[in-house]
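The structure appears right after this line, and notes come after that.
Here we show just some of the chains, and they stay where they sit in the whole.
In this document, chain identifiers A, B, C and D correspond to the written order of the chains, with residue numbering beginning at 1 in each.
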Amino acid sequence: MSQPAMINRYRWYELIGIYAGIFLFLSFILAPFVEGFLVSLKPLSLLFSSPYRFWPENGSFEAYRTMWVSVPGFARYIFNSFLISTVVTVVVLLLVVPSAYAFARFKFRGSAALLAAFLAVNMFSGAVLLIPLFRLMRSLGVLNTYFAMIVPGVAFLIPSAIWLLRTYMMRIPRELDEAALVDGASHIYTLCRVILPIAMPGIAVVAITTFIGSYAQQFIFALTFNSKTEYMPLPIGLYAYFGRQEVVWNELMAASFVGIAPAVIVIFYLQRYLVSGLTAGAVKQ
Amino acid sequence: ADQEISWIYCGDKIDPIHEKYIKEWEGQNPGWKVLPEVVGWAQCQDKATTLAVAGTPVAMAYVGSRTLKEFAENELIVPVPMTEEEKKSYYPNIVDTVTFEGTQWGVPIAFSTKALYWNKDLFKQAGLDPETPPKTWAEEIAFAKQIKEKTGIAGYGLPAKTFDNTMHQFMHWVYTNNGKVIDGDEIVMDSPEVLAALQAYKDIMPYSVEGATAYEQNEIRAIFLDGKAGMIQSGSGAAALLKDTKIDWGIAPLPLGPSAKGEGTLLITDSLAIFKDSGVEEKAIEFAKFITSPGPQGEYELQGGAGLTPLRPSPKVDEFVKADPSWKPLIDGIAYGGPEPLFRDYRGFQNAMIEMVQSVVTGKAEPTDALKKAAGELEQYK
Amino acid sequence: MGQLTLKKVQKFYGTYEVLKRIELEVKNGEFVVFVGPSGCGKSTLLRMIAGLDETSAGDILIDGKRVNDLPPVKRGIAMVFQSYALYPHMTVFENIAFPLRVEKMPEERLKAKVEHAARILHLGERLQQKPGMLSGGQRQRVAIGRAIVREPKIFLFDEPLSNLDAALRADMRIELAKLHRQLKATMIYVTHDQVEAMTMADRIVVLNAGEIAQTGAPLELYHKPANVFVAGFIGHPRMNFLPVTCKGASDAGIEIDFLGQTALIPVHPRAGMVGATLTLGIRPEHIAIGSGDLSLTITPSVVERLGANTVAYASLGEDSENYCAMLPGTVALRTDEPVKTGIRAADCHLFDQNGMAFERRVDMTDIDMALFDPAA
Amino acid sequence: MGVRRSTVIFAWILLLPAVLYVTVIVAYPLVDTFVLSFTNASLKKTTNWVGTANYEKIFNGTFAEVIVRTFVWTTFSVAIKMIIGTFGALMLNAAVPGRALFRVLTMPPWIVPMAIGIFMWGWMYNGQFGMISGMLQNWGLVDGPVAFLAHGSTAFWATIITDVWIGVPMVTLYMLASMQAIPQDLYEAAWTDGAGRFYRFRRITLPLLVPAMITMSMLSLIATFNSFDIIWILTQGGPNGDTTTMIIDTYRTAIGSKKYGEGAARAVLICIFLSIFCVAYFRVTHRLASGEHR
């Protein structure tokens, strides 16, 4: 990169203003994490002590070691979360890519209504539908399996994924489809060989958002539809640090940081992709 | 294959003592297996209910005894009658917590009572006699006032969060003033005794920890452990935790209200409920009685730190109390204790009580009005 | 073979009639260009021939067979899109090979065909590049390559050059013309640029608001436009139009009056024209410095010196259009200095009140008449 | 493209898997909920039709208050999310060193399991041991502990702020993307004409972001309306019901008190309100968006 364009040259006071703004913004975003991190460093006996001291006395990373001991299955929970999120993401993509293409390309009677209906699904939180869903899961025979968490997870992530990808695909020139059609390619062939590769950045964004949505969102379904400890995902696993009398706060926080680390790393490498992929899908002027 | 008894077990992991006795029972009953499913405290009762409602009940679940009536009325659980002998083995009043319509609906497995803890250092600082705990509400309020005014530190810790134990804490006050919420099928809450309790809440608020409605009892306990509250009412767990702090503390029976006829406390038990239609009800009852029989239960509840009070008298308990006199007020109170009121819709009852307490401690309503309103609401839940 | 017939072809969008009973016959091997202003229905007609848009009414026949209900690939056509519609993720080779891959052609034959096409189009060295790395002209050739390999009976082009800059456009025009002679395939070409139409077509179809305004060889349209619309549309800079009065008609032509000057325009006369206001058309390139059968003194407001030519623009009245004259490159002329220009009566066009032309008795001996017979 | 029968069939084939999936997993339980709302379903084994009794019961109670509170809560939360998110996007859009890192640092609230994020806020709000109360005391701004979740008004705002915190990363990301979609030459033209940074923001960036803002606020509205975990974990709707929103009330009725019929009726109402609200919102904002904002 060369030096920034002239228009983006900042005077010293503008720079101070921008960094102050960023600092303010990030303070808000990160303050709870700072608090959580400080909690994770404090010995349990010193956690509940006032007056408030920002820097923990006798702070140590002990909790980051003991968390593995007191909840031996924690690694498994992270693995489960990864597994579930990965499968959810794959299934969502399999379902959403064709539908988004159909919505982006074909106008037929009821297509607008159907799209609206998909969006309406977003209006229901899983919490409200828990009991009927439970009955359904039971009749599908997927209780207490990974699928108990995957199946409903997918359903509630489909609408926003369709919406995002459809916007992206509408920006792919229609001539590409038509050219393939003239050359004798079937619709399916066109979709697979022409549209899919071009829509890859958009698909990547959808994949990332779906993955994260499912990584953090697995709580209520996992709780109700699965009873097997070995299948539990991370959010439930974190509840293992709640004892009968005492919440082991320092280990809980340590475990949270360890648990989100993989996703943070993924985001770190993909953030540029994420922003630009969204740009392409952003509302057109 | 083996027959299975599924058990929703609240907590983070199975207690080693339970684990040991499950093995033992399985050894004695070949062909049977006990399958505990560990569910966090916050969700385990809801989960048991959801499973039962959805038609796939577990064989057995750990529930608050106060829910037994609701479950029974909706035919979700089966009765677990006790023999006279069994009843006798418990401390007095305990069996009442799982009894209605003349039969028992669960096997008590956990039990707690409360006593007053006070911080002798703060008493000293405030010019109070560190060795004299308050005996009455009036004293309690006066001491709290003195502590607050002399030291600037809260004299009392009152929990009033939107949480089940807000109702429990209040029931302790009701029972130490000879009050009652429900008598048979009649709501008798709108009485001078209960009103006095509510008024006492209002009176002690100014000297209590700021923001009562933000804390439940464990959070208040943490504040006490930090030396930032003069007095709290709490269970056995606090004693265990206090031993690790530098605080000089004492424990005494709960102070009494003006109408008290004698000591009093609320007896809270959790029980093992046996769900209907699991197909293994008989065997589940058998197991439930085994795991709560004096041997295993005694070992379980006296581990200390778990915050439990023993369910049954035994030489072991006497020994224990001798070794650690702080247990004495907790166990002595049992004799005067009353059960949690049993409602058909206990959640409705609990919410009404919490709302009543909160409206008084936040100054939103006068005790008289709040009480009248709550008493009216309770009618629909009985 | 690649012979196309349109019979009373109509297209409606809702109740709006975009194309009005189009009748057209395209011979095998002919290069036909559709021209017309924006929105006149050129693309729509082409897309209907391709099978991308549905035909509302009428028949489309290719080699005598009705194809209305056939999908594009079964019609034996290939289309080159204005935007080229290259697949950005595929190499040039794969782009060209695409239609062959669809029909699962064996690898060697496919390779041979693609390379043959690449040779014709001078794309040999680019085969392994992605379209993003190519210049506009190269992209255009890739798009053509993709059409060539299918060996269609009819090529359809929708404004393929409009994204290129002027110089490149000129080059590509020539290459397309060569390609046509090489492949001897029927080509139908849409443009709104009349220079392209003039230079490439065997025959031009001028469309105006969904109707065919005139069909004919380029120079026929240039010399004998059937109406004001075609006269104005064909030729660049566009023809100047002057209001004149009809003084009389004879076998020799029509005598008109323009600002007091009279002239006899050699056209086939019609009866009952005397006194009517007609429109006189004169192309800028037929205006000369000095006197003529009609003379006009103009004050150029803008003079464009193109080197070979000089174009002068003048305003004739308050709110009338620009009057434009194309003069030799070395003419002595300055803005704001009046200059006298002359027009030969033989160069003039004449139109009636409805804008229909009086047929010119044009002296075409020095025009290569062979051009009027594209099959020759 | 012409509406050919074959293409319509193809479109449906493409849509079918997703449509079927969502129908089975969401629509079916939805219908179930709708049916349930006309029964007295509860823990009892038998359920009876009760007609519209559940709905009548809702409106006889304090539900009106809950509705108003829900709308106020949602409106504030969405508005603050949009303001902070846009502000953040603007800051992160500035071409300053470290920008990539800062962008990554905005993501954690989105990635962290919601419950954990909320626990951390719970810690911050704690009057005795929490950061906010502690800092305020250390700086001498308050003289005793302040329990933010204890008082109706502070709890109301505390839950809003936590909700904002969880929603801000998505808004920021989306607004950032939309900002980058604005052609650079518009800014250069304005700069050439002498417009300063703030003026450019006010006259170009902001108006051009309006469509994106409408879309985003719409989506965030739906999510916020249904925001459950935050309030449930922080206050359970208390104190005194001051943070009880429709979804909390519904959950408490249906799952807490096991009154499935009444809970279902509340769920149906939420959907109806949300739909009406969304349509109205869309109408109004679109009218606004079509005028020039000066």
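In this section, contacts are C-beta pairs under 8 Å (C-beta built on N, C-alpha and C of every residue); 3 or more make two chains touch, one makes a residue touch a chain.
Since this is a predicted model, take the numbers as computed values, not measurements.
Student: Need the per-label copy counts for the whole complex here, not just what's displayed.
Tutor: A x1, B x1, C x2, D x1
Operating definition for what follows: only the chains that are shown with their structure count from here on.
Student: Can you name the chains that touch chain C as well as chain D?
Tutor: Output, common partners of chain C and chain D: A.
Student: Which chains touch each other through the most C-beta pairs?
Tutor: Per-pair contact counts point to A-D as the maximum.
Student: Which chain is most remote from chain C in terms of Cα centres?
Tutor: Between chain C and every other chain, the largest centroid distance is to B.
Student: State, to the nearest whole Å, the distance from the C-alpha centre of chain A to the C-alpha centre of chain C.
Tutor: Chain centroid spacing, chain A to chain C, equals 56 Å.
Student: Using the touch definition from the top, which residues of chain D touch two or more other chains?
Tutor: Residue numbers touching two or more other chains: 1, 3, 128-129, 145, 255, 260.
Student: Counting only residues that touch at least 2 other chains, which ones in chain A make the list?
Tutor: Answer for chain A, listing residues that touch two or more other chains: 48-50, 130-131, 135, 178, 239.
Student: Could you list, by residue number, the parts of chain B that touch chain D in their complex?
Tutor: 46, 49-50, 52-53, 70-71, 74-76, 152, 160-163, 209-215, 219, 222-223, 226, 228, 345, 347-348, 351, 354-355, 358-359, 362, 364
Student: Within their complex, state which residues of chain A touch chain D.
Tutor: 4-5, 7-8, 10, 14-15, 18-19, 21-22, 25-26, 28-36, 39, 47-54, 94-96, 98-99, 101-103, 105-108, 111, 114, 118, 120-125, 127-133, 135-136, 151-152, 154-156, 158-160, 162, 174, 178, 187, 191, 212, 215-217, 219, 234-235, 238-239, 249, 252-253, 256, 259-260, 263-264, 267-268, 271-272, 274-276, 278-279, 281-283, 285
Student: Residues of chain A touching chain B in their complex?
Tutor: By the definition above, chain A touches chain B via 45, 48-50, 71, 130-131, 134-135, 138, 143, 223-224, 227, 229, 236, 239-246.
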